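The complex appears here without one of its protein chains, the remainder shown in place.
Let's turn to chain A:
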Amino acid sequence: MLKIEGLTAEIDGKQILKGIDLEVPTGEIHAIMGPNGSGKSTLSYVLAGREGYEITGGTATFNGLDLLSMEPEERAAAGVFLAFQYPVELPGVGNANFLRTALNAIRRSKGEPEVDAMQFLKLARARMKELSMPEDMLKRGVNVGFSGGEKKRNEVLQMALLQPGLAILDETDSGLDIDALKIAADGVNAMRGPNFSSLVITHYQRLLNYIVPDRVHVLMNGRIVQSGGPELAKQLEESGYTAVQAA
């Protein structure tokens, strides 16, 4: 389970997270909603270990491991996966090569045997079919020349291959049309199970029609100001964030 207590963080001297308390028990999917600039992406980057953020207080543990003291790759090995809001392009690096290198890095750290190129292709093809991804996406450079929707689907593919224990989805719905949104949601729903938890960060309620969360939290101005069941997302959609602010 993911447990965050009193987490504060700043960037360039500006405080963004002002004391986050959050628990995501194993097996649950929680949504974090909030207006632009509320600290949603910062929270995801801080949990994944991106440089440039200064943690000024609080703790974050995953299955008892102190995430904040670990390198990004150690967090990945521990099962933390971040689906990027803006997936990064790696020119010249073949998508298949990248995915296999990542998969084997994770497998190595778990003490599992590495997969060879043939085994990997078999695995990847099966997953890609589920995600309706054309097979030539394996041959192209990582995210190079991918449409917005293809990039997001590539993130979901990576998640499906790496089988993380905690998936943080940072606005995975942005830039997706309704069909792509359904496919991405199916990818997450397929992961649901007693050993999987997820933090779905989104601006809109739309995604939560397809990934129904166990809990919804509203993040505003660096703090979680309200928590509730899936119905909270619908309320927000109708009344807007300003209503929460006023309350």
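Here is the rule we go by: a contact is a pair of C-beta atoms (placed from the backbone, for glycine too) under 8 Å apart; a residue touches a chain by one contact, two chains touch by 3 or more; residues count from 1.
Note that in this section contacts and distances are computed from a predicted model.
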Undepicted complex member, UniProt protein name, chosen from "Fe-S cluster assembly protein SufB", "Hydrogenase expression/formation protein HypE", "Zinc transport system ATP-binding protein" or "Sarcosine oxidase subunit delta": "Fe-S cluster assembly protein SufB"
Candidates A:1, A:162, A:190 or A:225 - the one touching the absent chain: A:162
Among A:19, A:35, A:141 or A:165, residue touching the chain not depicted: A:141
Absent-chain contact - pick from A:88, A:118 or A:178: A:88
Listed residues A:59, A:101 or A:174, member touching the removed chain: A:101
Residue, one of A:48, A:190 or A:225, that touches the chain absent here: A:48
Residues from chain A at the interface with the omitted partner, ascending: 48-52, 71-73, 75-77, 81-82, 84, 87-94, 97-98, 101-102, 105-106, 109, 141-142, 158, 162
